[in-house]
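As you look at this complex, bear in mind that one protein chain is not there, while each of the others sits in place.
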Amino acid sequence: MSERTMSPVELPAEPAAAVPPVGEPGQAPTSRPRPWRGLLLTVAGVVALVAVVVGLRETGWTQAGAALAAFVLLYLGLAELGRHRFGASFDLTLWLCVVWLVLLVGSAIAAPLLPLGEHEDIATTMMDPAMARPDLTSEFPLGTNNFGLDLLSRVVYGARASLVVSIGAVLIGMVVGGTVGILAGYFRRSTDRVVGIFTNSLLAVPPLILLIALATVLEPTLRNIAFALSLLALPSMIRMARASTMAFAQREFVLAGKAMGASSSRIMFRELLPNVLLPLASYGMVIVSVLIVAEASLSFLGLGIQAPAPSWGNMIAEGEGRVFEEHPHIVLVPGTVLFLTVFAFNALGEKARKRFDPRSAKL
Amino acid sequence: MSTTVQAGSSPPPSAPPAAPARRRRRRGGGRLRGLLVRLAELVAVLLVVSFGTFALVSLMDTDPAVTILGEGHEPEEYAQVREDLGLNDPLLVRYADWLGSALQGDLGTSVVPPYHDVADRIAAALPVSVELAVLGMAMALLFSIPLAMWSAYHAGGRVDRIVSAGTFGVLSVPSFLAGLLVIMVFANGLGWFPRAEWSRLSEGVPDNLYHAFLPALTIALAETAMFTRILRNDLITTLQEDFILAAKAKGMGTVHVLVSDALRPSSFSMITLMGISLGRLIGSTVIVEYLFALPGMGTLVIGAANTGDYVTVQGAVLLIAVIYVVTNALIDLSYGYLDPRVRRSHV
Partner (left out) sequence: MTDTSLRLEERPAAPAAPLLVVDGLRTVISTARGELNAVDGVSLTLAPGEALGIVGESGSGKSVLGRTIMGLHTSGPGMTVTGSVHFDGRDIQRLPARGLRELWGASIGMVFQDPMTALNPVKKIGTHLTETLRKHRGLDRAQARARALELLALVGIPDPARRIDQYPHEMSGGMRQRVVIAMALANEPKLLIADEPTTALDVTVQRQILDLLDRLRSELGMALILISHNLGVVAGRTDRVAVMYAGRVVETADSRSLFDRPHHPYTEALLAAIPRLEEAPHLRLEAIDGSPPDMVRPPSGCRFAPRCRYAREDCLQVVPDLRPADDAPLDPAGVVPPGRHLHACYHPVDRSGES
């Protein structure tokens, strides 16, 4: 049983702190990449992209593959540049999502003003080439469909339809769901019970089945579709509003209102509603992508927006069967756009959830 | 061996009986009462759903008589058809009639050619859908559990990040699009698997599985992505618990710790997950059947919706809703039963 002596500790250079100075918190000096690599990659990417677009026309998959490689280069380059300029926490993906959504919503809103080709009147496109491949330098940058309709403009008008319907559904859900939820949360007891049963009944039918059932009996107008979609969002909106209301109804400012003789509706409207609005709105943003997918599925099945009016769903449906093999762009153009949009919404929603509600940032 | 007197601790309550505790109220009677309340709510929901499904028809913009006879007939003929269909009776009476028949297994006759008996058609189509859904779910579990375990164990590592990005991407692809791509690559392109054919289970299992593989795989894609993500997060949380460290400190191997210690507590959230994803699963099954042109509930319902055959739609939706609600309730119940922590009552 013996002890051993301690060896002396390395002496500090000065009597003061022995730790070397650290830079800004969380950032060591070496993590900022040089701009050279970023610039090089970006330039390489742009050059490659131009070369692909101009030089590899009409080569189908080769062009697509090469374009993808060029995009990857571009992405890596921009990411490096971004990290250099804005710091290590720069996330290019998120910014790209924002850019995409801005482009999408912007062009959807401005659609009638943009110089787009014909998107639904097949009478005017009789003479235009049908099933033309995408060619960014031609008159039909994303190609045409079976009836000669320009796919680019169809994609934009499809976005318009999808967004209108989805956002409309969210708004209906917020208004109706918010109201019902507040009523249920405020009055409790039997009101709450009834609302609970109604909500559970709505949830008792799987979403797509509900939509299909409604599509059987309703005319596929934009209004009806928005209404049907709002039913998907409704139960969650009701629950959220109810939960918020119940949490807030205990608080002093509500009790104070009651003590001053305020009527129930006044309390609900003035005190509770503003507090309920925020969670509803944030949920609304998250659920837009779900509704877009639901609308696309419906249109794909022929139960939603009817051809020739474009919706990404029914555009994809045009590619069913053997069409897909011979003219993959019919499916891939709207499909890619749909994927990117859903991806962008999901990514932003996830980020927002992480920031504002760390507990539920799990997908 | 000496038995130490334990001055400080009194023995805890003994092991409880097997029945699950639904509500934590009084003993004995509390449990039963809780169960009955849930049952009552269940029935209420089913009634509302069935009524809603039935009343759906009243939302129709088109007259069913026109759907059946077509345009250009005399008003009396339409009136006659409406009379025959019983459309002039009060709503509740018609509903009661319909529900009564439904409970006896009669879901009416389709109003469009070829005028099938709805219950028969559903009975033929249901097994196909159920099989696809079950296979799809099984595949999803098979893929997602190892994937989630690997990701969670090496959280933050390369595999984890790839899996994370991959699942996020898959979840952003709508199921009908994924199905189309799968068909294009595997069925039409490579020709490995068939499309638009079906072989019943009764005609032989291997053949049936061969036909079911691709559609089940398509269904499994989205489910796998979702399960993997949630299970991974859950496992990461579990892996930070003290008992994992204690197990490691006993010298137990990595796989053992993962499966025996980490997976078990997470299996309850998995069951809950399965319950939650049931709705999405049914939706996926419908679309996939339609894409693969298989004779299941999906094709049935979509076809009926397209032709305005509301009777079939009513019957199918009712059945699907009932299955969904009952399955969810069973999952709830089993959850309470399986978790030993919940199993103990009223402590």
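Going in written order, the chains are labelled A and B, and every chain counts its residues from 1.
The rule we apply is simple: contacts are C-beta pairs under 8 Å (C-beta built on N, C-alpha and C of every residue); 3 or more make two chains touch, one makes a residue touch a chain.
As the structure is a prediction and not an experimental result, all values here were calculated from the model.
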| item | value |
| --- | --- |
| Touch criterion as defined above, residue of B:P146, B:G166, B:G189 or B:G253 at the omitted chain | B:G253 |
| Identified contact with the non-displayed chain, of B:P127, B:P265 or B:G308 | B:P265 |
| Hidden partner interface residues of subunit B, rising order | 1-4, 6-15, 241-243, 245-254, 256, 260-261, 264-265, 339-341, 344 |
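The criterion applied here is as follows: only the chains that are shown with their structure count from here on.
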| item | value |
| --- | --- |
| For subunit A paired with subunit B, centre-to-centre distance based on mean C-alpha positions, whole Å | 26 |
| Complex contact set, residues of subunit A against subunit B | 196-198, 200-201, 203-209, 212-219, 293, 296-297, 300-303, 313, 316, 319-320, 322, 324-325, 328, 331, 335, 338-339, 342-343, 346-347, 362-363 |
| Subunit A-facing residues of subunit B, complex | 41, 44-46, 48-49, 52-53, 56-57, 59-61, 168-169, 171-177, 180-181, 184, 188-189, 229-230, 233, 278-280, 282-283, 286-287, 290, 301-302, 304-306, 308-310, 313, 317, 320-321, 324-325 |
